[in-house]
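Removed: one protein chain of the complex. Kept in place: all other protein chains.
All chains are identified by letter, namely A and B, in their written order; residue positions are counted from 1 within each chain.
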Amino acid sequence: MNEEILFYLFSTLMLFGGSAVVLSRNPVNAALYMILALVSLAVLFLTLDAFFLAALQVLVYAGAVMVLFLFVIMMLDVDLRERSRPNIMAAALGLVTTGAVVAILLTWVGEGSTIRPSVGSVPTPGNPLAFVTGSKAFGYALLTKYMLPIQVAGFLLLVAMVGAILLGRRTKLKSSEGKDGS
Amino acid sequence: MNDFKLYAEANDWGLLVPEISLAFGALLLLCREALRKQGRESGGGLAFLLQGGLLVYFVARYLFFDPRPDSAGESAFNGMIQQSFPADVMRCFFLGCAFLTSLFANPGLRERRLPQAEFHALVSLAAASMMLLVQSNHFLMLFVSLETVAVCFYVLVSYHRGSPYSLEAGLKYLVFGALSSAILLFGIALLYGTAASWSGGTAPSDPLSFTMLEQFVAANSDSLAVRAGTAFVLAGLAFKLGAAPFQAWVPDVYQGAPTAVTAYLAVASKSAGFVVLFNLVTGPLFGLREFLIPLLSLVAIITILFGNLGALTQTNVKRLMGFSGVAHAGYLLVGIIAAIGMHPDVPEKSVFWAIVFYLLSYSLASYGVFGVMGVLAPTEDADQPRSLYSSLAQKQPFLAFTLAVGLGSLAGIPPLAGFIGKLLLFVVAFQAELYGLLAVMVMGVVIAIYYYFAWIRETVFPPLPSLDSSDKEPQVLWSPQFPSLLLACILGLLTLTTILLGFYQSSLGQSF
Partner (left out) sequence: MDGVLGIEEYLVVASILFCIGLLGVILRRNVLLILMCLELMLNAVNLALVAFARYSGNMDGVILTFFAITVAAAEVAIGLAILVALYRRRKSIFLQDLNLLGR
């Protein structure tokens, strides 16, 4: 029962936050609404017993990513409000696409028969990676079965770091172009 | 815990020596750059040596001394990857692309005083992750390596960070790329969710694995969720291919990116996308063939028409290459459809080799053309009107010849490799009885001859004297530089291979 209350409360909050991100004219407000949506999603993860992911969600998204966004908004320090209205064609196209996606998904939820609402929390011999709530299972899975992807993900983060340093570095390109080197 | 022990023991790193050495090479380049003394130039020599050496070693190892043409594919890393002879061929292909890209980019980087070591490291890492991508046999592996490729390319496309063109291209590529990866992930989630909670049979124990999904999809080919998931996955992949509905970024990004990166994007990234698409539609999604054939046919028709009609009006040659790249993706999609729709008695491997030959001829010709473009590029290399190439044949006959052979091969002119590539695709499309698509393809090829030849004509014949003499001619004083000796040798080699493959492709066919 408690989970139900949590679910309805926080999914409403999340959808409200998401809509507010799309609708707000000021990016700072949008970023704050975004944090609301992300934290609500973390609570939804809790109702799904994914405690480790909920912690990650708060730390990585609400913590790191959104701070980065706010930092950039502050750094650019201009009037970031949109001046022009979105054009009608794009709006119509967007609404039609969205409507189609929602329609497909709702039909499918109505179809619903393939979904089996049961929970197997005990690792069975056939399925050693059954759903477990603790974070220990994460460690086992990541360092055994998913060893290769985790290494690739490490290189992905390296590339992102190198790229951000390269692109973000302030350079005086004009002066270096003027210099004639060897 | 025993299961985990078994999992850990299944990680056989020896199978991934090429990828690991590329990754460590990239780390070595980065470390050397970090420890470099202030003021000393860091050349690309180490990178060329590394990539070239690896290329020679692995081509020799995988294609000549230790080929595995008969193996059906060995699963490794707990089903994360599957190694096979076709995948080995593609791994060598990506190594070659990385080598050519590093080589072609280096003069431009030196001239613009941009950091070189990081560029070569990123190119190497992109190649390593594309090599993993074509071997991946698991949606998680596919997602992670696809995103690593994408992130490498976001940085590479915006590498000329002093140029607003390059940065704008990088931003557009990133927005489209992130959108498509969200859609791809949604598709994966739908397939995973329906497979994991399948009540009709035994749910697969690893619902993200291609091998296990294959049975599930075949049994549930009429489920709306499976079809929606498949459509989302294909839409996400379409971004990599530059095919409809995610083709809009291609001309802009090809124009804005540094020329060598454009070549890398056009050849390697697109090839990786096609091999993944081939693996998906002949593997896990094969059960949906009745649904896939009309869907992909529609996509192919839109892609071919968009590419060729868009290219007709272009005067900027980099945009022209972008549009024509979209058109080539459309032709390759016809090959993919032929692989699904082929009669069961024709082995689908033959379609695969037709696609690989097309990719090979396309890459040889594209690297030739982009190599010449890189040599001739003005400081702002996004700004390349066709008039820049006027009467190139008089000024630099070698470059003009390379360009003409490359463009002729792309257009599909008979003695060149591109013609054979197109012919093979026509044959497989004919065998699969795709007559409508064949007609669209022929139409596209005819249109393509027009715009490729307009460019060749510009290079060979001097422009007519303009009637309006007040028309300013910005490149009167422009005289093209001859490339360095190494670059010229490579360009000559590419041209020679393009011509030779037009005559002697049969021995290649027999070895496969």
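As a working rule, a residue touches a chain if its C-beta (ideal position, glycine included) is under 8 Å from a C-beta of that chain, and two chains touch if they have at least 3 such contacts.
This one's a predicted model, so the numbers in the text were calculated from it and none came from an experiment.
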Omitted chain's touching partners, listed by label: A, B
From B:V17, B:L49 or B:V175, residue that would touch the chain that is not displayed: B:V175
Among B:L30, B:L140, B:I355 or B:L399, the residue in touch with the chain that has been omitted: B:L140
Hidden-chain contact residue, picked from the options B:V17, B:V56, B:A189 or B:L312: B:A189
Interface residues of chain B (partner: the chain not displayed): 139-140, 143-144, 147, 150-151, 154-155, 158, 161-162, 164-165, 167-172, 174-175, 177-179, 181-183, 185-186, 188-190, 192-193, 196-197, 203, 205-208, 251-252, 255-256, 319, 382
Positions on chain A contacted by the hidden chain, ascending: 1, 3-4, 7, 11, 14-15, 18-19, 21-22, 27, 30-31, 34, 37-38, 41, 44-45, 47-50, 53, 56-57, 60-61, 64-65, 68-69, 72-73, 75-76, 78, 80, 82-84, 86, 90-91, 93-95, 97-98, 101-102, 105-106, 109, 112, 115-121, 127, 129-132, 137-138, 141-142, 146, 149, 153, 156-157, 159-161, 163-164, 167-168, 170
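Simple rule for what comes next: only the chains that are shown with their structure count from here on.
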Length of the line joining the C-alpha centres of chain A and chain B, rounded to whole Å: 29
Residue ranges of chain B in contact with chain A within the complex: 1, 3-5, 7-8, 11, 16, 23, 30, 41, 77-78, 80-81, 113, 115, 118, 121-122, 125, 128-129, 132, 140-141, 144-145, 147-148, 151-152, 154-155, 158-159, 161-162, 193-194, 197-200, 205-206, 220, 223-225, 228
Chain B partner contacts - residues on chain A that touch it in the complex: 104-105, 107-108, 111, 113-116, 123, 125-129, 140, 143-149, 152-153, 155-156, 158-160, 162-163, 166-167, 171, 173, 176-177, 181-182
